[in-house]
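Removed: one protein chain of the complex. Kept in place: all other protein chains.
Lettered A and B in written order, each chain numbered from 1.
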Amino acid sequence: MPHEVIMPALGMAQDTGRIVNWLKAAGDPVKVGDALFEVETDKATMEVESPADGFLTDITAQEGADVPVGNVIAYVSETAAGGSSEATVSPETTTHESAANTQASLPEGKAVIMPALGMAQDTGVIVSWHKALGDKVAATDILFEVETDKATMEVEAGSDGYVAALLAEETEAAPVGETIAIISPTPPADPVQRSIASSGTVTAAPVPAPVSEEKAHSKDKIASEKATEAVTAKPMVQPVGSRILASPKARRLALEQGLDLKNLVDAGRPQPFHVADIEFLKGMPKQETGKAEVQSRHITAEVRGQGFAEFVDWAIENAGLAGERTALAGFAGASLKQEQPVVSIESFGQRHTYFVSAGPLKNVVLGDDDTTPDLIVRDLRMSHLNKIQLGAEETPVLTLTSAADSLIITLECAGQQLAADKALQLLSEFAGRMEQPLRHLL
Amino acid sequence: MREITLSQAVNEALAEEMRRDETVFIIGEDVAEAGTPFKVLSGLVEEFGTERVVDTPISEPGFMGLAVGAAMTGTRPVVDLMFGDFIYLIMDQLCNQAAKTHYMSGGKMSAPLVLRTNMGATRRSAAQHSQSLHALVAHIPGLKVAMPSSAYEAKGLMKTAIRDNNPVVIFEDKLMYNDKAPVPEEEFLIPFGEANIKRSGADITLIGTSSMVQVCEAAAEILAREGIDAEVIDPRTIVPLDEETLIASAKKTSRVIVVDEGHQNYGITGEIAGRINEKAFYHLDAPVLRLGAMDVPVPFSPALEDITVPTPESVAENARKLMSGEMIHAA
Partner (left out) sequence: MRFIVHEDTMAKTKTNTEDYLRMYRQMVRIRSFEDNANQLYLSAKMPGLTHMYSGEEAVAVGICEALKVTDKITSTHRGHGHCVAKGANFKEMFCELLGKEEGYCRGKGGSMHIADQSNGNLGANAIVGGSMGIATGSAFTAKMLGKDDVTVCFFGDGATAQGLMYEVMNMAALWNLPVIYACENNGYSEYTKTEEIAAGSITARAEAFGIEAHQVDGQDVLAVNELTQKLVARARKGEGPFFMELMTYRYHGHHVGDINREYYRSKEEEKEWKENRDPIIKFRGWLVEQGIASEDEIESINAEIKKDAEDAVTYAEAAPYPDETEVDMHVFTDIKHALA
């Protein structure tokens, strides 16, 4: 009996979880309690354990996918072969379950599609079908009426034949271009009647669009039962231009809490946004800000004299200094005023990364090159370059270049990496140390 | 507590006030022996005589004008207008004369009168005997408008109206005359401008007037079974309107439906929705909905008449839409 592996509830505000990575692969043997995958929550990455002994099979969600809480994403089966066929939920899909097989059982014939209705319309509400399943139709017969923002439009069948399939029901909204009926050349043996809601297509928003104002009253009672069972998710509304539709309260809460509604748009959340969406927004992982939007800092300092070179020579001889890079790392690390900074020195096409602890330069220890540094010192003194403006990178960079009798030090970083005062302090102190290294030691 | 009908409650209120103040009198068509076609005033002429329960010819403008003059010179008439639909006939005397007497005289004269009339459809009385026209008079500065939603309100509001020194129009729902409600035996008054929260809730506010209060309460029951907690408020008087209570509720729940039996267009629902829009805008998570009677003359046929008015189902359905965040009107 296969056990379901489900996306667990992650916290009050979270409706979906993003799979960070699978820790086991399909077919792997697993035991109860083994970590199967990692999911990202608003607080941290969480490991999800296996519910049973067996083999991990039928994985239906990949790394990077956002899966609704409660959805089954894999099974722990008795054998490595598992049960149902594997289908994937791509990272782009946000709200619906994986697509079932819908196309296989449709009759052959000419497809009738929802026509383009106007510049701003992506879906059309089918007001009424003028023909029934099995009816004979001529190409110019009116097959259905669709509601546009201006009036109701009649759409012709388009080909002679018989109505073999109706794939949307009255009052449903079908996307422009979607096949909503099939006209077969001969009377259909197995006519197909479907609604968009039941077919579960991934691309369509499977909800009837709101009934228009003039019909609201008269149809209210008649349509109320239909409406209640059909509404499961909000209709996808296309904003006009870049305008985001949100309720006044949602906007105010977003403003008060420093949240950006655009993140909801990017996440594909349907508009208009309401207070419930603000909760969702709070639970979303922090977005990386585009580099282009962030201000970068560029500060230079000039240090005269050969103080640093002389010091290095002396220290290697007399103080057990491992090398010049160690000194650079030590000085840079001390100037950053951070606990245990990691400083990388880039020189001659190579990078060496150092862990800098407080205290004498002996506490500057070479580490793994893989470690992400807090600060990079780019040593270009031997090159002909003197003025550097490369723009902010992922880490603050102190670039050393030569000019006549002095050393130019350029600090570049992103605004959010170092506050203005911190940036100034870093460069000032480093420059100070480079000018009079002995001060550092005393 | 004893329960009495709305009709009995009105009768009691009038009798008590007429005993208390001998300048109060009733005037209108068939108010004396007949006690009006709805029999609300039965028994009053026996106690107070025909000098104070005055039958008139079928002269609405005439007896309304007479009442204005009487009120201006020291008596306190309660004018009985048999059907609210007849308000069109008396508009000059009510709106040009009574409503403006105090203002036009710089505060030196006043017209303390009560116009007692009715509203409400679904009685199969067709277009000219089924209208709810309170919006027309609420629009006129100088008139106060009360809308009792049960026997309790009917008594308390009537007594306040008679003691008020301004012209007051009271609309009773003619379908409710036989509906009972608990009404204290001891004297009580319901002040104007005080709404009554009939049911406290957290998810959505339903504001209803007159019989729509019961409609909203029934809708709240339906919604409760679906896990939606509705708050039901009865404004009781639309002029003066207890805005504070309505706004506070809108801010609490962030969703409001205003339900009224006047026509939806250019009526009470639009006015209240407009005020909530102005004063609770940044607390709204959904548009404020207006739910009035259909904008058609009231049809005779029962099959048609019944669908022209808000019902518990139609209120609940709209509430569900607001809760789900569905766009009421496509972008």
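The working rule: a contact is a pair of C-beta atoms (placed from the backbone, for glycine too) under 8 Å apart; a residue touches a chain by one contact, two chains touch by 3 or more.
Fair warning: this is a prediction, and the values are worked out from it, not measured in the lab.
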{"item": "Displayed chains contacting the withheld chain", "value": "B"}
{"item": "Touching residue (missing chain; options B:Tyr88, B:Tyr103 or B:Phe188)", "value": "B:Tyr103"}
{"item": "Contacting the left-out chain in the complete assembly, out of B:Gln128, B:Asn165 or B:Asn178", "value": "B:Asn165"}
{"item": "Contact set of chain B toward the excluded chain (per top definition)", "value": "23, 25, 51-52, 56-57, 59, 61-75, 77, 92-93, 96-97, 100-110, 112, 141-142, 144, 164-166, 240"}
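Just so it is clear, only the chains that are shown with their structure count from here on.
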{"item": "Chain centre separation in whole Å, for chain B relative to chain A (CA means)", "value": "55"}
{"item": "Residues of chain B that touch chain A when the two form their complex", "value": "254, 281-286, 294, 307-308, 311, 313-314, 317, 320-321, 324-331"}
{"item": "Residues of chain A touching chain B in the complex", "value": "149, 209-210, 212-213, 217-218, 220-221, 224, 227-228, 231, 234-235, 237-240, 245, 247-252, 272, 274-276"}
